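Right, one structure below, let's go through it.
Yeah, one chain of the complex is gone here, protein chain that is, but the others are all in their spots.
Going by the order they are written in, the chains are A and B; count residues from 1 in each one.
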Amino acid sequence: MVMLSGVFSLLSAGLFVTMDAVDVAFTEAAVGAGLTTVLYLGALALTGSMEKAITRPPYIAVLVMTAMAAVLLYGTMDMPPFGDADAPIHRHVTPEYITGTQTQIGIPNVVSAVLASYRGFDTLGETGVIFTAGIGVLLLLRRRLSLHTPSKGGDAQ
Amino acid sequence: MKHHIILRIGAKLLIPPIMLFALYVQFHGDYGPGGGFQAGVIFASAFILYGLVFGLAELRRVAPLAVVTKLMAIGWLIYIGVGYGGLILGGKFLDYNVLSDDRIAGQHLGILLVELGVGITVASTMLVIYQCFAAHQSRELSDDEW
Partner (left out) sequence: MVSDIHFILGHYNYWAAILLMAAGFYIVVARGNLIKKIVGLNLFQVSVFMLYISMGKVTGGTAPILTGRPEIYSNPLPHVLILTAIVVGVATTAIGLALIVRIKEAYGTIEEDEILAIDRALEQQDVHVQ
């Protein structure tokens, strides 16, 4: 199952490339097919890899899923067609970003320019999220580290 | 895994190009696909490959947890420092125009430093997470600890 999820991530990265999203495909391939697979394998090694068999069929889950899918499908009826150049999404700030990257910033990769300069504050918060995830994992899985290195200050409850 | 000679030699051949590619992706993120996040993950994956093939003790020797956790914070501090640098030099927070005399050179400098900070944080965080998962041993909990 973990291997299949890695293959799925790689295939979705390929799909992203066909939709002209090269930065996203790069990140998805590196993160999804590489790092997440290692994390799943680590977690499975620590918890055991057998799943319990299902006892009763999940009727309510199928009902809820179909209801949610129906609502979402109804919502897509009014959306602009795939690849339409006149869609509202292409009219709001994107032309300013593309021309601004040529004149004000001067680097070819528009995605990097938007990420680091125009929306730099979001990237600041995102780096904070990654930092918090690292601290969280450290706090959660720290106790057994004392078997290898001397623990600092004892077990924090 | 130490006695698998193909894995060992393959890993030894692959790890330096992976690190070099990570550095390339980091600094060429302005001109092609890439940037801080991708470079950080690829750089960490080189270290994780080393840890998978040669053992956790070797990885601990090369990238000790005390150093890597500090690097995690230093990367984010670089980002915040660039923001405050804009404030100190007279502009707004995270304003890159004032970082240099030429506006465009200032933007280039700001983006370079910011992506560097992001790359350092992402690489060290991935390493920390991997080391925590790999070092965690399971033991039976005794009755008093319930």
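In this section, contacts are C-beta pairs under 8 Å (C-beta built on N, C-alpha and C of every residue); 3 or more make two chains touch, one makes a residue touch a chain.
Predicted model only: the values in this text are computed from it and were never measured.
Mapped onto chain B, the interface with the missing chain covers residues 31-33, 37, 122, 129, 132-133, 136, 138, 141. Counting over the whole complex, chain A has residues 1-2, 5, 8-9, 12, 15-16, 19-24, 27-28, 31-32, 35-36, 39-40, 42-44, 46-48, 51-52, 54, 58, 61-62, 64-66, 68-69, 72-73, 76-77, 79-85, 87, 89-90, 93-94, 97-98, 101-102, 108-111, 114-115, 119, 122-123, 126, 129-130, 132-133, 136-137, 140-141 touching the chain that is not drawn.
One rule holds in what follows: only the chains that are shown with their structure count from here on.
Distance between chain centres (mean CA atoms), chain A to chain B: 18 Å.
The touching residues of chain A, counted against chain B in their complex, run 22-23, 25-27, 30-31, 34-35, 38-39, 42-43, 46, 104-109, 111-113, 115-117, 120-121, 123-124, 127-128, 130-131, 133-135, 137-138, 140-142, 144-145, 147-149. In the complex of the two chains, the chain B residues touching chain A come out as 25, 29-35, 37-38, 41-42, 44-45, 48, 52, 56-57, 60, 65, 69, 72-73, 75-76, 79-80, 83, 94, 96, 103-104, 107-108, 110-111, 114-115, 117-118, 121-122, 124-126, 128-130, 132-139.
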